[in-house]
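Of the protein chains in this complex, one is absent; all others appear in place.
Chain lettering (A and B) follows the sequence in which the chains are written, and residue indices restart at 1 in each chain.
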Amino acid sequence: MQYKTKGYKIFTVFNYTFLSIFALLCMLPLIHIFAVSLSGSAAASGNLVTLWPVDFTLDAYEKTIGNSNFLRSFGLSVVRVVLGTAISMGVLLCAAYALAKDDHEFKGRKIYMWFFVFTMLFNGGLVPTYILVTNLGLTDTIWALVLPTAINAFNLILLVNFFRTSVPKALEESAFLDGAGHFTIFLKIYLPIAVPAIATVTLFTMVFHWNQWFDGMIYMTNEANYPLQTFLQSIVVKKDLSNIADPETLRNMSQRTVEAAQIFITALPMLIVYPFLQKYFVKGIVLGAEKE
Amino acid sequence: MFKKSFALIGITIISMLLIAGCMQKQETETEDGNPIITTVRTLDDGTVFKDGEDVNNNVVTQWAEDELGIKFNTLWTRPNDEQYNQQLRLAMSANEPLPDVFQVTDAQMISDLIESGRVMSIDDAIEEHASPRLKELFEQFPEAFYQATVDGVRYGIPRLSGGNGSDTVMYVRQDWLDEFNLEAPKTIEELEEVMEIFVHEDPDGNGADDTIGITLSAGDVGFGRTNVGDTSFIFGSYGNFMPGLWSEAEDGSIQYGSIQPNMKDALAKLNEWFEKGYLSKEIAIEPEDQAQQSFIAGKSGIIIAPPWAFDYPIGDLFSNNPDAVVKPYALPEGIDGEAGRKGERLMTGSFLFSTEFEHMDKYFEYLDAIYGYTFGESDYFENGLFEGYDYVMQDGDPVYDAAGIEEITGEQKVDPGRYFLPTNVPAIPYQMYGILEEFHETERAPESAYEASLAGREPEYVEAAALVNQQNDIRVENLFTGPPTETMIKSWENLERMELEIFANIVYGNESIDAFDDFVERWKSTGGEQVTTEVNEWYNSVQ
Partner (left out) sequence: MEVKDTAIKESHMKAKLKLAPEKQKNKKRKQKWAFRNNWPLHVLLIPGVILALVFQYGPMAGIVMAFQDFKPWLGFFGSEWVGFEHFRAMFEFDYARQVIWNTLIISVMKLITGIIVPITIALLLNEIYRMKFKRTIQTVIYLPYFLSWVILGGILIDILSPDGGLINNVLGLFGINPIFFLGSNEWFRSTIIMTDIWKETGFNTIVFLAAITAVNPNLYEAAAIDGANRWKQTLYVTLPAMLPIIIVVGTISLGNILNAGFDQIFNLYNPLVYETGDIIDTYVYRVGLIDGNFSYGAAVGLFKSFISLILIVIGYRLAYKYANYRIF
């Protein structure tokens, strides 16, 4: 499908240029942070680093990797992402299959749907959620991080709509007439066909769990249970320097380079995951089984 | 199938609650009968632990257990005050048991806790258990108790600050002054002459017009409320009030600084400086840690900052520019020697005690023991706090400085004072800079481990501390430490926003200076007057 018209050629040149410039703009801050993370701490705190390290050193990375809390938190975050995504996707996919049926095929669908939509709009807020989670005894367990957030109505709605737009009704019905049950249709038809959708929502869920820091902060009483972003947040939060009389303490607190290194290291895993999932929605799946 | 699913929900909830039920249990004594004191605290990343130690198991908790028979149990920690307060509020809402002893900085929360009846009065406990030297200290600073006093009853032990520890001096690039044969400015007028040269004569010699006169910061919190880049001396040059602070007027009442006439003169001056390019264009936008970059980068000739800033951020300037020379000077004065600066508060919060706490005697024993170090008369800390942490012994003499310790042990110096309950070596207001002033002015030798550890500080830091202490008479302190009053809760957001807007806009030249009078009128009429009355009522009630 190549188009050799003159207009399209001009467009292609423009397209490549435009996307390259946009991509460059998106790179700059990260390059800056990367450069800061590789710079001397004094140069960093004087904001003398732009896109190239000043007084090159790997100190910040040594400190970061060497911090036992960092690695433990990193591990916890990985567990959280895997467990949280697995639970969330399992629950969402099951629900989305049922809700992707038409109203006349599945009585009660509407009620279920609005039941979930409602959770997107109203929430009890911080205090009651906290009371619930603590009373359930989830404090200081991974469940406090993965269970309350398992149902995300937005992702559910996305999945439902992806299912409805990408699964050919004819295919489903013919399978149905051949005697396949709901579970078979779900596993053999919906899941394989909706791979791009599943990849997308999986990515959203993973990124959500990876980035979330606030719940870690309120539900984990023990610092050893902080997931990575919570740990990172506890470092980059605003600190009150005026209580500190001791010069060494001041120095420990004001390491911009360490902050930068940690930001870079935390962004990295999601950058690795993305291209891996990308192939599922760049190309799409050719619907071989489809009949007109 | 609906029955089934409901049964499932029921089972899940019940089993979860059962798990929950098993978790709530709190011990009050160890196996050997020592009392356990539970607490919660802020713990920032400036607090460094040695390998294998943590907040519940370190040289200080070990010492408390061995020497005083107290086992401390820190239930949770949060990295800063904001998150600490939030967690405390959540814990209160969920009806979790209060820790035995805990520090609260938020006046509203102190007031809420007192009202809830879950923290106890400490008047009797002080009388009964506090050592004579602690009693004397408390009597010396009665205002420090106001924050947690209701109807004349005291509920909190103040966590005393250094008093003037974060009061500011003027740090100047001495090498720039020398380059142009200038004297350090003593008055606002002289300061302007110096800044004029710093801005226009290319003091950093890079051929570009890229320097500013003075590093000031009002971003994030507003004018007169920062430590590094403090603007308060400009306001102090025109009168006795400081923006954002409630201080005593001539008639003995307390008044809000930001609406007083001296603001107008100072704002006009700041606007003039802004227009002339003496200030950063981002003065009202950048928070202080970003504003200070201009000085660290060698693009600014003057920074107003507390003495401790000599280590950080100013220390970083020397790494970036080894030829830089920085010297502390007294804050410049206005016409007729009028001068003033924002003074640090006497305390940074209060310790409150759960009504279920039974070991007030042990608390005071602990407090007296750690204060012993600061007093210089201690049974436990003869050479310093803990050997191998804040000092090491070499040939029978203690070594305190970080470089020396690192050289001898190969390990970083660690400040165990941060592990104490007050999250720092306990302080006595005005004592530390007083000692440093004596070191600076006389040949006096250190008389205790505490003094010895101070004696090793950088000479510029010692000089700055001495300057701060010598200028103690110009400090203006915030006298309102109570909970927000009724009208404050309703109107303060509005009043403060009006203030921040008008101050920033006048300095940036978006509003004429006369708009200030209009602001004062609006401030008074939209609740400010009522707030002032209520603040004075509070003040009279605690005195």
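We adopt the following convention: a contact is a pair of C-beta atoms (placed from the backbone, for glycine too) under 8 Å apart; a residue touches a chain by one contact, two chains touch by 3 or more.
The model shown is predicted, which means the values in this text are computed figures rather than measured ones.
Q: Could you tell me which of the visible chains the hidden chain touches?
A: Per the contact definition above, the missing chain touches A, B.
Q: In the whole complex, not just what's shown, which of A:65, A:83, A:142 or A:158 touches the removed chain?
A: Counting the whole complex, the residue in contact with the absent chain is A:158.
Q: Given that one chain is not shown, which residue among B:402, B:504, B:520 or B:535 touches it?
A: Per the contact definition at the top, the residue touching the missing chain is B:504.
Q: Across the whole complex, list the residues on subunit B that are touched by the chain not included here.
A: 1-2, 5, 8-9, 12-13, 85, 89, 92-93, 95, 106, 108-109, 112-113, 115-118, 210, 219-220, 222, 280-282, 284-286, 290, 484, 488-490, 492-494, 496-497, 500-501, 503-505, 508, 510
Q: State which residues belonging to subunit A touch the missing partner chain.
A: Within subunit A, the residues that touch the unshown chain are 1-3, 5, 7-8, 11-12, 15-16, 18-20, 22-23, 25-27, 29-30, 32-33, 47, 90-92, 94-95, 97-99, 101-108, 110, 112-117, 119-129, 131-132, 136, 147-151, 154, 156-158, 160-162, 164-170, 173, 176-177, 181-183, 186, 196-197, 199-200, 203-204, 207, 211, 236, 259, 263, 266-267, 270-271, 274-275, 278, 281-287, 290, 292.
Throughout what follows, only the chains that are shown with their structure count from here on.
Q: If we count contacts the way the header does, which residues on subunit A are in touch with subunit B in the complex?
A: 40-43, 45-48, 126-127, 130-131, 134-139, 217-218, 221-223, 233-235, 237-254
Q: Within the complex, which stretch of subunit B touches subunit A?
A: 16-17, 19-23, 43-48, 54-55, 75-83, 86-87, 90, 93-94, 96, 161-162, 165-166, 227-228, 287, 289-290, 292-293, 296-298, 306, 308, 311-313, 315-320, 344, 348, 402, 412-415, 417-418, 423-425, 427, 432, 457, 461
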